[in-house]
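Only one protein chain is missing from this complex, and each of the others stays in its spot.
Letters are used for the chains, namely A, B and C, taken in the order the chains are written, and counting of residues starts over at 1 for each.
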């Protein structure tokens, strides 16, 4: 369970990126965060893995207020969360294989598990043939899929995907969302920040729209409210 | 006029990223490059600004075969081309303003021109309020728009846009494409590699589809052939 | 927490990093080589200077003039008695004849010795050397108190170049102190240089550290490969520096000995083992300290 209570985020002196956001995401939920560019979607995701610290309010993840987490306990939190970063954040000196394996090594997985899980994850994002390439040798979409593979390789309780299909064609995008959906069905909570109208409309999941740092819409349905109405899905 | 003649690109020892691609783009054209992820769209764009050198074939830009260009003449070529990079390629130590200004400084523009053009370009991508931010302090979509502003600031003869709307919401994406269209009407040749079906379908421009390093479709119309037929636009 | 599996990972990680960051490794290692060579050369110079100064100091002599001419047997007895005194290293009997010969040699051409040679105004004497130049004063006091053995004439007050001895001692102490002070300062400087270099190699990879943190790696997990890399760079660099210095020293000593046979230098064998390990240890330590100090900064902003 993820919950934010009246959270505001202020980046050094600027206007608040999030303003009094209260949102509750149940365990096992699949939720889309949508909204115009620069309105606070990534910031909201960063709150959950404590990349961002709120100026005010509480962020509760798995029953703990992580705003008060000591620095040395942050890795524990992050190991339960798989993140697909908007800018991929791949280690440039490591191959695709090593990048994905690193997420397992960091949590102390043994050789056996690494050699079982990494190929499986690469298989899921269709990158087995690029295992020995370095990130700079990949196309944008391939890098994005490496980031996805790394996020899901250790079966995290929470998956945060920030624009996971921005560099993928519609067909591959759909495959990736199906993959996230599968992981969700297996028990992970999945939060996807996206601009992809096709996907949001097609999935008919809960959609939270953020505008100017505030939640302006929270209902199951499509990317736009009109679509939701068209689909005939009513707010809960 | 941009023309490739039987061009193949091979990245160190791997399978060819482009195979015998012959394509002719007229001066003042607006063209979309589409295709599944990792199939060679970016590689095609990289050929034009000589980021990539073909293993075979000719690449003719403005009447010159640039595959034989000497290293010291490459900057001259690149100054005529504005590129929106798929991974933005912003200078991390420079502010948004400085990043955009750098493209002008590099071509030796004077102070006056810089102070006139930079604010105008930032205005066009709605980033005037972020002029003094550093790239790390921007959202993904904002970074992307800085890259766009830099690409168009010096009115280049050719604009190459690699996935220019991957991090933008549908509305902003549409605005950006309109912007590129306006620049096209003013005389620049515009080549856009994209996955954005909405935009390609909406623009009804020439679409080149690349798959497995080869041109598999080249016709005015939509993202998919089916859409093109639906639109009733016939191949020329 | 530090299981075998982890160490395996760290070792592989370290070697992969060193290989993939060839340029940085080269820069780090060559800086260590060069700077430790400087430090090492300096230490070698100091050690030798110190040895020379000590050697000079050790040459301070106390002369005991017999009040009257003495027989060979009497001289031997007196010599033994002096040798028993604590701190005395060597005692040599110098007969009046020998003393005159020495003087002649020294003043050759300045004096017409024909007159003097007949009467020989020089007395018999014992020349006393001490182990530790610091002890000259003590030994003299004891020599003054000493009773000559039976049948042997007494001694005049012991003579030694007091001012000269003081000066030499002063000098030798100054060399030691200055050497140690400068060595400390130089070591510190070298540490600064190596630290800067390592900091820059880590700085070039600050983004990687950040990514590792974002993926949930603990700080020590991130830190260990960097520390091992620092140690490796330090060790390789210092080993190369040691080798270079030993070769250079061997060459220099050989030539120096030929040019200045009278100046005492420490032979290569005398410093080899010790020196090699000290320098390697220093390199290792500097590498470790450098990376430890440097990485801290980049791990801070979790």
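In this section, a residue touches a chain if its C-beta (ideal position, glycine included) is under 8 Å from a C-beta of that chain, and two chains touch if they have at least 3 such contacts.
On a predicted model such as this, the values are computed, not experimentally measured, just so you know.
Enquirer: Going by the stated contact criterion, tell me the shown chains that border the hidden chain.
Expert: Across the whole assembly, the hidden chain touches B, C.
Enquirer: Looking at the full complex, which residue from C:34, C:47, C:85 or C:243 touches the chain that isn't shown here?
Expert: Missing-chain contact among the listed residues: C:34.
Enquirer: Considering the entire assembly, which residues of chain C contact the chain that has been omitted?
Expert: Chain C touches the chain not shown through residues 23-24, 27-28, 30-31, 34-35, 37-38, 41, 63, 65, 99, 103, 107, 109-113, 115-116, 119, 121-123, 156, 159, 170-171, 174, 182, 186, 189, 192-193, 196-197, 199-201, 203-204, 259-260, 297.
Enquirer: Which chain B residues would touch the chain omitted from the figure, given the whole complex?
Expert: 49, 51, 71-72, 74-79, 81, 83, 85, 89-93, 102-103, 105-108, 110-111, 150
One rule holds in what follows: only the chains that are shown with their structure count from here on.
Enquirer: If every step must land on a chain the current one touches, say how few steps get you from chain B to chain C.
Expert: Steps on the shortest route: 2.
Enquirer: Using only alpha carbons, which chain's centroid is the nearest to the whole structure's centroid?
Expert: The most central chain here turns out to be A.
Enquirer: Let me check something: if the centre of a chain is the mean of its CA atoms, which chain is farthest from chain A?
Expert: Farthest by centroid: C.
Enquirer: In whole angstrom, how far does the Cα centroid of chain A sit from the Cα centroid of chain C?
Expert: 63
Enquirer: Any idea how many Å lie between the Cα centroids of chain A and chain B?
Expert: 28
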